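Here it is: the structure, laid out below.
Moving on to chain A:
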Amino acid sequence: MAQQARPRQGLGPGFWPVTLLLAVICAFCDYFVVVTPASSILREAAAPADQTDELFKVLTFFGVIVFVFTIGYLVYFAIVWRKKKTDPEDALGIQIHGNFQLELWWTIVPTLLVIAIGAISIKDWAGIFYAQGGQLAVEAIGYQFGWEFRYPGLADPVPDELHLPLGVPTTIHISSKDVIHGFWTPEVRLKQDAVPGLVTTIHITPTEVGTYRIICSEYCGARHGYMVGKLIIEPKNTFTAFLDHEKYVQAHAPKGPGGLPPGVNLANGNASAGQTLFAQKCSACHSLGAFDQRIVGPGLGKIFADPSHPKLVDGAAATPEDAAGIIDSGFTGDIGTMPNAKTNGLSNDDIANLVVYLESVSKGQ
Partner candidate 1 sequence: MTEQSLAFVFRGIAIVGAILVGLIAIYQVRNDWTTPGLDIQVSKLLLALMAVGCVIVILSSTGVIGWQTRAGY
Partner candidate 2 sequence: MTAATIAHEGHHDDHALALYREVADIRLLGFVLFLISDCVLFSSFIFAYIYMRDAAPVWPPTGVGLPDANLAAVNSIILFGSGATMHFAMENWKHGTEIKFRRWMVATIVLGALFLTGQGWEYTHINATWWGSTFGAAFFTLTGMHGFHVFCGIIFLIVLLNQTLSGVYNKKQYFGLVAGTLYWHFVDVIWVFLFFLFYVW
């Protein structure tokens, strides 16, 4: 034996009083974690916020316990087991190498703890993911550097301001025109990236009237920091008035030509030829289900009479002429990208066949 090891006497001076003190501190802090309403720190504007705040409380609750005990013992051990002036220069600590029981417990307990937190998180995630939406469907489209929003019944997007009616379960389809943006309203506790070429979806139910920030949370270019929109949650009648006003404004704005693309004659369309074409050319991206049954693009099964269709084309239900126009010229932007007829290798007759086929599916034939 080269040097004298410190003898082992129990758990050391003051171990149990310190443990008690730490427990009291824990209880004190966690009491405030439990009783403080999260909405007093940051307002809760819409539905998943309250649930997410509960998760934050659970995480903070356990976080406080782990932090207080770890740091408490760390500081206490660091002070009480320091080398005293009276100790000889070559004094040693207590020579122990481990404690199987202790190591087993501090493996098992954290494992159980993270499993519990994991279970709660999965439950909350499912709540957010399967949340009720769809009574109102709007689209949020990010671009460098701002947001625009499409509403049902409005042909053109509205810049910067997202108006939502209080208490209506709402689906927000998020997409981007150029680079990745992030759609974030801190008061809703939800964030979803706006990825070009993808449509991502969140469901929220506004619960508190007010004006909130829509912040771009994913770096998107030089003026990323200035890319802030407004979320305005308002009573239903105010929202309806807003829509009516926008409709009036847009109706009186100049409009481009519409209608059938030249050379397409719907009267010559053949539904069964359209069916074959659909299987070859369209079914990779489009299902024959409802509008929101997406593969890549929306489902087209009831395209001409679809309650889940946000009716975003020009405010009215889609017509065969609209469908022919979209197939002919392709589609870019808000809800994804579809190549035009030339790229897809579709002749004018093919377009007519497809439209007639979709009409027949819509009617349930």
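What we mean here is this: contacts are C-beta pairs under 8 Å (C-beta built on N, C-alpha and C of every residue); 3 or more make two chains touch, one makes a residue touch a chain; residues count from 1.
Regarding candidate selection, all candidates are chains of the complex that A comes from, given by their letters.
Not measured: the values here are computed from a predicted model.
Looking at 1 or 2, the chain of this complex that touches chain A is the one numbered 2. The part of chain A that touches candidate 2 in the complex is made up of residues 284-285, 296-297, 339, 343-345.
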